[in-house]
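Each chain you see keeps its place in the complex, though not every chain is here.
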Amino acid sequence: MRPSRRAPDQLRPVSLERGVVKYAEGSCMVKFGDTHVLVTATLEERLPPWLKGQGRGWVTAEYGMLPRATLERTRREAAAGKQGGRTVEIQRLIGRSLRAAVDLEALGERQITVDCDVIQADGGTRTASITGAWVALADCIGWMKNRNMLKANVLRDNVAAISCGIYQGTPVLDLDYAEDSEAETDANFVMTGDGRIIEVQGTAEKTPFSQDEFLALMELARKGVARLVDLQKLAVA
Amino acid sequence: MRPSRRAPDQLRPVSLERGVVKYAEGSCMVKFGDTHVLVTATLEERLPPWLKGQGRGWVTAEYGMLPRATLERTRREAAAGKQGGRTVEIQRLIGRSLRAAVDLEALGERQITVDCDVIQADGGTRTASITGAWVALADCIGWMKNRNMLKANVLRDNVAAISCGIYQGTPVLDLDYAEDSEAETDANFVMTGDGRIIEVQGTAEKTPFSQDEFLALMELARKGVARLVDLQKLAVA
């Protein structure tokens, strides 16, 4: 029995709300249960120096957590003077995941920066961030289309992400914090709307796992992502 | 005529919503028009080293801004590796302002950290932060009272803050960004519920101002703070 009484293949209540802040070209408040992330997408007519003059654009991401998004207060990274290893790892993952579905040539010589700021954290902040980031990105691209800034299609497909894990011997979908801190194995899957894999990260938190266990997790993830993609389509419709 | 068509002594629509995040001992989402700040208050049973063993507690504040709280994206301070001068100035002001109304002996050897994170900025983020921080602090102290952690009254009085300025020759209350960027003079007033002054900061943005002009601003501030204190009382009732 999961602490939240969910079925093993059941997501938490998910909501994806577009257009939640005033200034950003794209934005989304994404909620996976008690995990809430505010995502904004910023369009800028400039590129990192190493990319200039190649006829391609860039999509990058930054990730942060408000100090009291967590059960105990976490030190503010700006005050600590640097981003922690976990932060760096997550924001690199978000950026890579989005770029896999973006036609950078079609974007043109521009940069879109996606900021994911966790307002409240109850497990799965990176998967919620990626899922919401795609909506904010789509929102931003819609903004550009409305201004006739794009000639071709920039977004090739949807991108969504979900975590799975083996909790008390059973493979379960979309771990919350109570499960995550107890799980034997934890895996994050980033997939496209057509069911292909962009990124897989599986980690044995306690004991190494077998290939069969891994495939069971991948099967759960496939279902979860399909559901998230449906919700994304509703959100941007 | 003000860009927002407000009367010179009219606040923007203000809301103060308590209990907006799950984990914090106290919290408040404060809105002064399009300026939105999420404030949390964290209680910790520890003190900065220089304060240990003196029978007194401490209240401190940190301030941050989400990168796309602003019209153009601002660089994330955690990525830049340090807090800017403006951030440091504001968080020191918030901490000082709150401490002026707190009985640190009655608090006991504990620290309350108030985090003010600007979700959207349209002028007056420091005054909104202080006004909302008092509510989050009161919320946190209520939490302590419910657990019988306090013997005496900790909060001596309300604390609220408002900006005033001279815009196109006229003293006006609660400047939004459109006014603030054009104002000749800008002043922030932090006051108590009984109308006394905790902090005054007046700056000639363009040309120096006279004592009479300053007094006109102070008069406006007095009215504005009185209104904010009424709203605080409703919020914590």
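Letters A and B mark the chains as written, and numbering starts fresh at 1 in each.
Keep this in mind: a contact is a pair of C-beta atoms (placed from the backbone, for glycine too) under 8 Å apart; a residue touches a chain by one contact, two chains touch by 3 or more.
Every value quoted in this text rests on a predicted model; they were computed, and no experiment measured them.
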Whole-complex count of the repeated chain (2 shown) stands at 6
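Convention: only the chains that are shown with their structure count from here on.
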Taking each chain's mean CA coordinate, chain A and chain B are separated, in whole Å, by 33
Across the complex, what residues on chain A touch chain B? 21-24, 27, 34, 38, 40, 42, 44, 62, 64, 66-71, 73, 76-83, 87, 113, 115, 117, 119-120, 122
